[in-house]
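Note that one protein chain is taken out, while the other chains of the complex remain in position.
The block that comes next holds chain A.
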Amino acid sequence: MNSPDVVVTGLGATTPLAGDVASTWDALLAGRSGVSTIEADWVDRYELPSRIAAQLAVEPTEVLPRVEARRLDRCEQVAMIAARQAWADAGLDENAVEPERLAVVIGTGIGGALTLLTQDDLLETQGLRKVSPLTVPMLMPNGPAAHVGLHFKAKAGVHAPVSACASGAEALAWAWRMLKTGEADVVIAGGAEACITSITMAGFTQARTMSTRNDEPEKASRPWDVDRDGFVLGEGAGVMVLERAEFAAARGARTYGRLAGIGTSADAYHITGPDPEGVGQARAIRAALRSGGIDPADVGHVNAHATSTQAGDVTETVAVRNAIGDHPVLTAPKSAIGHLLGAAGAVEAIITLLSVRDSLIPPTLNLENLDPGVQLDVVVGEPRKVRLDAAVSDSFGFGGHNVALAFTPA
């Protein structure tokens, strides 16, 4: 059966490094960190041991019109900003695609946690009548997808995969399936997250997953380093415009490259910890290569999930070796942008695609002493110039969700 190729024609992002894709990419190549000290009062109030985060470089309220911003949760705000950038970058307008052929798939891990907290405070302190009538549409995890869908009048379907830290990647996998099966010609897809707040920090702290390297924020996220002590919570959004290749070619669209294949699997092992052998992760990677018709020998690079936790970082490299081999060169963008949870997979997919396009892999920061369990080549220091016939982006989430995306050049 001949299924259509899936190409990427537009990119959008707002991240801890910058308010757009190009500046984020430049900052990654320059080896800059987006991690800093949290100035909010709740850090002291609850005596949180982790006092650092990868906070947005550009406040959403500086970008969005005032009334639109007040009707959206912060997570929805970043989704809208990234989606508008991607749409404009793709050179689309409302006449370019039939609404019935346009879909939106935007995932989140947590959703509108800030709204839930704010409105619960209002209910407690000022009573029912002060609770916003927009509370539910602001906190629902399908809110980012729904608002983007409404804005662009997407009628082929609006979906919101929720698979913790794999949500953003799963959204892109979902978009790929919709295009492959002919359900849509164009899909706006990605992930959004903005939940740097007391309850999420407290919860992750109690799960013993967060870095407490408070005196050196920029060095706190250090995937694969022997002295890593947990991840750094980040916020932001990444969105791609994906199209059937023929549709994109017919309208003369510029393409960044192809989302050639996708693979998803589940560990069914533990609610937070990965299968220590990485079996499920390897199955997802193999599935991505198989669905993309990619020879493992051609995969020159893996943009790793690597969060800077003891358990996960090494397991992933075992999965990569088993599924692909010892030749892929690794990088871990979370060393620079922290862990964007449900947005991570989408932002990192954008980074992977730019690596394929530019033959350039950004460095992993803070890798001073490589964990001896890692027997693969990791880019450190300067960006690595290497021609890539294919690259894989990994994303895994609490719940045992595994997603791999395989990108190839245009």
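A few remarks follow.
Rule of thumb we're sticking to: a contact is a pair of C-beta atoms (placed from the backbone, for glycine too) under 8 Å apart; a residue touches a chain by one contact, two chains touch by 3 or more; residues count from 1.
Everything below uses one rule, namely that contacts and distances are computed from a predicted model.
Set against the options "Cytochrome b", "Zinc metalloprotease", "ABC transporter ATP-binding protein" or "Acyl carrier protein", the UniProt name belonging to the omitted chain is "Acyl carrier protein". Residue A:Ser132 is the one among A:Ser132, A:Ser198, A:Asn322 or A:Ser359 that touches the chain missing from this view. In the complete complex, the residue from A:Arg45, A:Arg66 or A:Lys385 that touches the missing chain is A:Arg66.
Touching the omitted chain from chain A are residues 65-68, 129-130, 132-134, 137.
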